[in-house]
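The other protein chains are all here in position, but one chain of the complex has been omitted.
Coming up: chain A.
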Amino acid sequence: MTRRTTGRMTRRMTRRMTRRTTRRVRAGAEATRPGVVWALPAAVFFLMFALTPLLLVAVLSFASWDGIGDLRFNGLDNWTALADDPVMLQSVWTTLLLTALGVVTQTPISILLGVWAAGKQRNRAVLSAVYFVPLLLSATAVSVVWRAVLDPNFGVPAELTWLFGDGNLLGSKAGAIGVLTFVGVWQFTPLHALIYQGGARAIPQVLYQAAAVDGAGRVRQFLHITLPQLRNTIITSVILMVVGGLTTFDTVLILTQGGPGTDTTVTSYYMYQKAFKSFDFGTGSAVALVLVVVATLISLAVVRISGYDKMRGTTEGL
């Protein structure tokens, strides 16, 4: 089916459904909750581009296939090999470490920036615009730029030897992980600051006015009003960070290529290496499934722990 016919069908469907709902409203029937059909375009899309490939990947993980020739099922071979593969386990830990570092570094900075940007200070709009510039750059461009800036011989480290020593940032494990975390902060803080800005703007002013009357200073206001009020925003932002962190790929590909050695080989990069560098699609699929399982478990845990599934309001009693 071409894109155009899909579009036409969706449009026709939408029109038909709009007609039906309006009729119902006019008839004063039960609430106008949209029917299942409304979810169809998204569901079909999800089925075709998410669920089906996922199933195929699951099948592939029990086979040996190099992209040419015939698929050969080899039972659990890929999985037992992965279980014995030190890089696999290490890549999961590296992924988790980078994700955790991302959350820990990005959250405080973006909360402070976002809350500040929600205010009405002079110059705020101009400075905010500057802060948000990284948001406009592609991850690839960001990585290439930082690679050049951090070049040990011709970049910043060459000028600041008292700080960087020999500038071997990407050649040591700690250095490479530090660089990836730092670039992550630079790249993603604007997005999260934007989210927090929106969240902070939505906090009712009366709370601050009441607190001011009670004699609370700015710090206390921030700790006792802003932060609790931002709870749902924090959860949203952290979940975005976790998902983003677990699937980090482009910065690793360009900045470190998983090196030195395999020190920054995150799971998604390991999957890429197996499938598209070594043409071992079976093992690559197995690695991908591991990532899916790990990411799902972590997302579930975050949702459960944070109470995101209940999403209590923050304006009760106002």
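The definition used in the following text is that a contact is a pair of C-beta atoms (placed from the backbone, for glycine too) under 8 Å apart; a residue touches a chain by one contact, two chains touch by 3 or more; residues count from 1.
Definition applied: contacts and distances are computed from a predicted model.
**Student:** Just by its UniProt name, which of "Trehalose transport system permease protein SugA", "Sugar-binding protein", "Nucleoside ABC transporter membrane protein" or "protein-glutamate O-methyltransferase" is the chain not shown in this complex?
**Tutor:** So the chain that does not appear here would be "Sugar-binding protein", according to UniProt.
**Student:** Among A:Val92, A:Val142, A:Leu170 or A:Leu253, which one touches the chain that has been omitted from the display?
**Tutor:** Among A:Val92, A:Val142, A:Leu170 or A:Leu253, only A:Leu170 touches the chain that is not shown.
**Student:** Can you name the residues of chain A that touch the chain not displayed here?
**Tutor:** 66-69, 147-148, 150-154, 166-172, 175, 256-262, 273-274, 276-280
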